[in-house]
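A protein chain is absent from this complex, but the other protein chains hold their places.
Entry: chain A
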Amino acid sequence: MQPVLALSGVTHRYGKTLALDGVDLAVPAGCMAGLIGPDGVGKSTLLALAAGVTRLQSGTVQALGGDMADRQWRRQAGGRIAYMPQGLGRNLYPTLSIAENLDFFGRLFGQGAAERAERIDELLAATGLLPFAARPAGKLSGGMKQKLGICAALIHDPDLVILDEPTTGIDPLSRRQFWELMARLRERRPSMSVIVATAYMEEAERFDWLAAMNAGKVLATGTPAEIRAQAGEATLERAFVALLPEAERGRAEPLPELPRVTHDGAPAIEATGLTRRFGDFVAVDHVNFRIERGEIFGFLGSNGSGKSTTMKMLTGLLPASEGEAKLFGAKLDGDDMATRKRVGYMSQAFSLYAELTVRQNLVLHAQLFEIPDVAARVAEMEARFDLAGVAEMRPEALPLGIRQRLQLAVAVIHKPEILILDEPTSGVDPVARDGFWRTLIELSRQDGVTIFLSTHFMNEAERCDRISLMHAGKVLAIGTPEALKRERGMDTLEEVFIAVLEEAGMGREEGRAELKERPTALAPVRRFDAGRLWAYTRREALEIVRDPARLAFALIGPMLLLFTFGYGISFDVENLPYAAFDQDRSAQSRQVLESFEGSRYFETHAPIASIEELDTRLKSGELKLAIEIPPGFGRDLLRDRQPEIGVWLDGSMPFRAETTRGYVQGIAQSYLADAQERTTGTASPSAPFTLEPRYRFNQAFKSVNAMVPNVIMLMLVLIPAIMSALGVVKEKETGSITNFQSTPVTKLEFLVGKQLPYVAIAFVSFLTMVVAARLVFEVPVKGSFATLAFGSLVYVFATTAFGLLVSSFVKSQVAAIFATAIIAIIPAVNFSGLLTPVSSLSGGARLMGLAFPSAWYQQVSVGAFTKGLGLASLWPDIAMVFALALVFIAGAMLALRKQGA
C-alpha cells in the first residue's frame, strides 16, 4: 500500500540549528500514526513540511502521492489535507464565534451555504459544541478550543489530518474526550489518515503506528508493540529512553524522596473567600486554602477554571474583588516591594525578553532584585539550571524545555520564600520535566521554599504534598494525593480528577450524534475562487465589527481632523503682532503708523522704546514685525529729503515673512497716496495701469476652500493604511497565518479579501467627509461627483494596498505601525500638493511624491471640488492611482510567502 506521507533525505535548518537531519520516513495510510520524542527534535518541522506550510530545503516530501515541492500539487493537496498547528487554538480567530470560525473554514474550501450549514451542524453535534455555537472562540476553555480546532480541520473531509501536539496543555478529562472523538471520526471514515505529534507516551500506546524521533533523526518506526519489543522494555516511555543514545538518557535514577521539613509560624499562603469577577463573569468564586511553609501545593483543574487568576491575585498582579489573601500572615499588598522580593512567579506563557540573551535576562532580573553579587549569582543559576551552554543565545531560539528552565531560574534568582508557578511544565517533554522536578524538590526540601504550582500532569500531581482540584472558579477537593484517592476508592489520581470534574458537570457538552459517511466529491481546486476571497473579506469584517471602538475611531477620526484642519490650516496670514519704534513722534510719523493700525492684517502691541528692546522683542517671538521711524522723519519728509522707514521682519518663518512683506508694501503705497493727497490737496495721479487679479477656483482666496479637498486626500491615505497595515502581520503574530499557508487560498485572494472591508470603511469615511464639506464648510463638489467618488474608491484601494504591502514585509505589529506612519506621513503631508504645489517640487521630493498615490489623487480631489472637472480631464490621474495600487498589491504578493522558512 502506498504510504500517505513519504520523506526521503529531508534536511532542514533554521539558521545554524539543524532541525531535521536526513530523514527518511514512510507513514502508512489509513491509520492513526504518531510522532513521539522530546521537544526540539524536529517533530513540528516534519509535520509543517508534510502540510506544505514550510518550504522544503532539501530532500523530497510526498504527501497523498504527490510531490509537495510542486506548487500545483500543493494547491490540489491543500484541499485534501488538514493541518492543526501547535498551540491551543492558534489557527482560530478569538473574536469570531464557534459557528463563524467554522463557516470561514468551510468557505475556504469552496463549500456552498447549504453544505456548510449541514457540515457545521453535524460536527458541532458530534463534538457537543452545538449549544455554544455563538460563543467567541477566545472565550472557550482549552478543551473546547481543541475540539473547535478539530472541527475546523475536518470540515472539508480531508484525507490526511496532521495534528501537532493537539493535547498539550489541556486537562485529562478534555484529553480523554478528545481521543474518543478522534476514534469516532475515524470509524466514520476509515480511509482517513491521521498523523499526530505528541509528548504523552501513554497516548502514543493507543496509536496504530509510531515513529520515535530524536535530534532530527528517526530512531525507530513500527507499531507500539514492535517498538517496545525492539527496545526490550515494558512501556513505551522506557522503550523510548532505551532507544536514545547513551549520553542523552538523562538521569535514570528516580526522583529523590526527601522528607518534608516542618516550619513554625503563620502559613506561607492563606486565601479566605478569595473572589475575582470580570464584569458578570466570576473567574474565582470564594476560594479558601492554606499552604504551609515548605509545602509543594499542586493546583489542578480544567482549562479556564480560575487557576491562573487565583495565582495572579496571590502575586498582587490582580486585585481581588472580594475576600483576602495573606502571605506569611500579613495581608497581601501588591505594591509592597518587600513582599515582592519574597515571591517568585512564573507565568503560563513565556514572559521573559525574547530580544535579550539568556544571560542578559538573568542579569537584568538579578539587578532588579538588588542582589549583592550579580555575577556570582548569575553564574550559580546558569550552573544549577544547566544554562551555561546557551547563555549567549536568545530564548526564542531555544526549545520549550530550556526556556522553562530559564523562566524558573529567573523566578528563583532572588531566593524567594514562595514560588508561584503557573503550568511550568506545560509542553515540556518527560525527561526535561523530571529534571525540572528534581530542582523543585531540592528547593522545597533543602531551602524550605514554599511552592504553589498548577499542572495538568497527574504524575506531577502525585509528587505534590497536597493538591486541590478546581473547576469553574471553585475549589472542589483538597488534600494529599493519597487521601483523595482513598476517599473515593480509586487507584489513580486521573480517575479522581475525572470523577470530580464530571460530578461538577464538566463534559456534559459531549455529543453523541452520529456522523454519516458522505461521498467525497473532489472538485479540482481552482486557481482563483471568489468564494475564498469572500471568506477572508467576511472574516476580516466580522473582526472589525467585534471591535466597535476601532470602527468608531476609523470613522470619527477623519471627521474630527477635517474640522480641525478645515478651520485650522490656513495660509491666510492675519493678526500679525507688530510694534512701532517711533523716534520722531511727529504728526507725520503718527500718520504712517495709523495706516498700519487700521489694517486687519496687523495687531498693534505696546510701542518700542529702544533699539535693544526692538531686538529682544523680535527675538522672543512676541513681535513678527517692528517699524522703526528715525528722528527727524517728519521734518525730512516735509523737506522732501526722502526719509527712510525701517521695517524689521521676523524671518524665522519664511512663508509668513514673505506674505508680511507684501502687506507692508501695500500699506506703504496707500500711505504714500494718502500723504500726497494731504500735502497737495488733490488726489494722487492714478497709477498708469491697474492689475486685476482673478483668484480662480477660490474667488475669496480663503484657505478653507483649498484645504478641504486636501484634508480628504490626507485622511484617505493615513487612516486606511494604518488599518490595513496590521492585516497580515497580525495573523503572522498570532499564528493564524497557517490557515493561509495550509489551505488552497491564493495570495491574491488572501490580500484582496482582507483589503475589501477596509476599502469599504474608507469609502464610507469619504462620503461622510464630502457631506461635512458641503454642509459645514459650504465647500460643494463643483465638478462631477461620480468621478470624485470613483477616483476616491480607486484611491482608497491604493492606500489600503499600501498598508498591506508594509504588512507583508514586516514581522511585528510594532514595526507595521511604525513603518506605515513614517513612510506614509512624509510624502502625504509634504509631497502631495497639500503644502507645496506638485509642479514646484524638485529632485527626490518630486519622485517620492509621484511614486505615492496622494499626489495624483490630490489633482482629482481638488479638480472635482474646486475646478468643476469631470472624468474627461481627471482620468489620467485616476489611472495612475490605480497603477500604483496594482504595484502595491504586486509588491505585497512578492513579499508574502505561501510557505514559511
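Simple rule for what comes next: contacts are C-beta pairs under 8 Å (C-beta built on N, C-alpha and C of every residue); 3 or more make two chains touch, one makes a residue touch a chain; residues count from 1.
Keep this in mind: contacts and distances are computed from a predicted model.
A.B. asks: Looking only at the UniProt record of the hidden chain, which name from "Chemotaxis protein CheW", "ABC transporter", "ABC-2 type transport system permease protein" or "Carbon-monoxide dehydrogenase small subunit" is the right one?
C.D. replies: The chain we cannot see is, by its UniProt record, "ABC-2 type transport system permease protein".
A.B. asks: Given the contact definition stated above, which residue among A:120, A:343 or A:409 touches the chain not shown here?
C.D. replies: Missing-chain contact among the listed residues: A:343.
A.B. asks: Check each of A:135, A:290, A:415 or A:550 against the chain that is not shown and name the one that touches it.
C.D. replies: The one listed residue touching the chain not shown is A:550.
A.B. asks: Using the definition of touch stated at the top, determine which of A:113, A:258 or A:317 touches the missing chain.
C.D. replies: Among A:113, A:258 or A:317, only A:317 touches the chain that is not shown.
A.B. asks: Looking at A:209, A:328, A:648 or A:875, which makes contact with the chain not pictured?
C.D. replies: Hidden-chain contact among the options goes to A:648.
A.B. asks: One chain is left out of this view; which of A:815, A:871 or A:887 touches it in the full complex?
C.D. replies: If we include the chain that is not displayed, A:815 is the one touching it.
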